[in-house]
Structures are given as structure tokens and as C-alpha cells.
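Here the complex is missing a single protein chain, while all its other protein chains stay put.
Here is chain A:
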Amino acid sequence: MALDWKTLEAFAEHLENAELERRAITKITDDCPDLSWEEAYAIQDCIRARKVARGVRITGLKMGLTSLAKMTQMGVEDPIHGFITDYGMVPDGGEIAMDALIHPKVEAEVGFVLKRPLSGPGVDIDMVLAATDRIVPAVEVIDSRYRDFRFDLKSVIADNTSAARYVVGSSTTPFAASDLHRLNVVLEKNGSVVAEGVGATVLGHPAASVAMLANMLGRKGEGWEVPAEALILTGGITEAVPVARGDWIDVRYKDFGSVSLHFV
């Protein structure tokens, strides 16, 4: 890595302060055009370490850029990943304060919880399904710290892939994880359908997203894995929908359950 630890730390502090102080900033690659993928993840890891040092619990991991079409457009072969925190968790039906966020958007996802950790290389969908303890409907609230959403992929990685809040559905019915590519999802804002999608949007099958995460972490090095008993958000089934104060979001998953949240 070309950047020394101190510089990476400084970027991490700058980005985390933007999150904590609810301030939009310019993208990291404006200050550092030569930022490498490795350095972008190193900044994210610094942000994670800062939070853990303050007593924040990491509750899981999340995937982004999980559309093959978008990956092809951007000329990359891997999606991107980040982490989620205890203070990001919002109960189903709960309120999310707009005051704490910059310009949030919501997207419908599926979450996986594994019964045993998985680490690549060589993890495939089948191995993920065999290691899966449960799946849950989940809505992610993303909130890029970059002004006007002007960013590139490396800047997004450094910014913990825009992670902000998440809601896991509490009223669910059993759904076969192997059928998730056929899962139909409808996202309503204040009673009208504003976005919909099918599970296959996520890398062909949401379990493929967990497999790719395990393989990416395996490449990263010793000790990196998809942990057991942590929530893995697999990536957007719907597009990300902007929200405003007062909005009610209801996401319905066919034969699986629903998630609702309220922006105040």
C-alpha cells in the first residue's frame, strides 16, 4: 500500500465524522486519486476499528453492487462489502430520525444468518445453503456520506458502502432459502408501489451474494470469514428509493413476510 497507516486513519476519521456529524463531504478519491481497492477497504477497516474501540458491536456484514448488469457496466468482477452495527439496527415498524441521516434511501433485501462460519476460496451457493441457519426479510437504509451522491466505487468502499440503518422483518413465514431467486418483493411508500423486484436481481440468487462475500474475505487474508450468527445483508432486490421525513415504507415479500419503517 502506498498510503501509510496515519493517512488511512485520517481518511477514516474524516469519513466517520461525516457520518456522526451528519455532514456531506466530497469523495475520498478527490483527495487521493490513486487510492487502491486495498486502501479503500483499509479505510473501511479503520472506521470499523474506531467504532469497536468505542464499544460499538458489529452485528453483521453487507453486500453492495450485487447486480451483474451494474458490475459489467462498471467493469468490475466483484461486488463490494461493508459492515453493519448495533446502533444501525431499527426494530420492524420502528422510527428512523431523519435528523441523524444525510440523504437516506431504502432498498429491500434478504438477510442470511449462518450456523457456521464460511471462508473462501471455493464457496458456492450450495455450501451457503447448507451452512444457512435462517433467512429474514430485511430493509436497508443507506446513506452515502458523499455530497449529491457523487462518488466512485472506491470512495463508496471507504465509506463502508453507505451503510446506515437496517430493519429485519418480525412477521415472517417459513420460506425455502433455495427458492430466494424467485422471491417477489414490492416496496410501497405511503401506500403506493414505488419499486419492485425479484430475488434473482441479486447475483442470480441471494445465496450467491453470501458465497461471493466468503470468497472475497477468504482472499483478503487469514482470519477473515463470514461469521456465524451474524446478519448478512445480501444486496438490493429493489432499486434504492429516496425517502423524506414523514414517509412510511412498507415492504412486502411474497409468502415470506413484510417489513415497515417510518421516517420522522
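One rule holds in what follows: a residue touches a chain if its C-beta (ideal position, glycine included) is under 8 Å from a C-beta of that chain, and two chains touch if they have at least 3 such contacts; residues count from 1.
What we mean here is this: contacts and distances are computed from a predicted model.
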Hidden chain of the complex, named as in its UniProt record, picked from "Carbohydrate ABC transporter membrane protein 1, CUT1 family", "2-oxo-hepta-3-ene-1,7-dioic acid hydratase", "PA14 domain-containing protein" or "Histidine kinase": "2-oxo-hepta-3-ene-1,7-dioic acid hydratase"
Selected from A:G111, A:G197 or A:G235 as touching the chain missing from the view: A:G197
Absent-chain interface as seen on chain A, which is shown: 67-69, 72, 182-186, 192-198, 200-201, 204, 237, 254
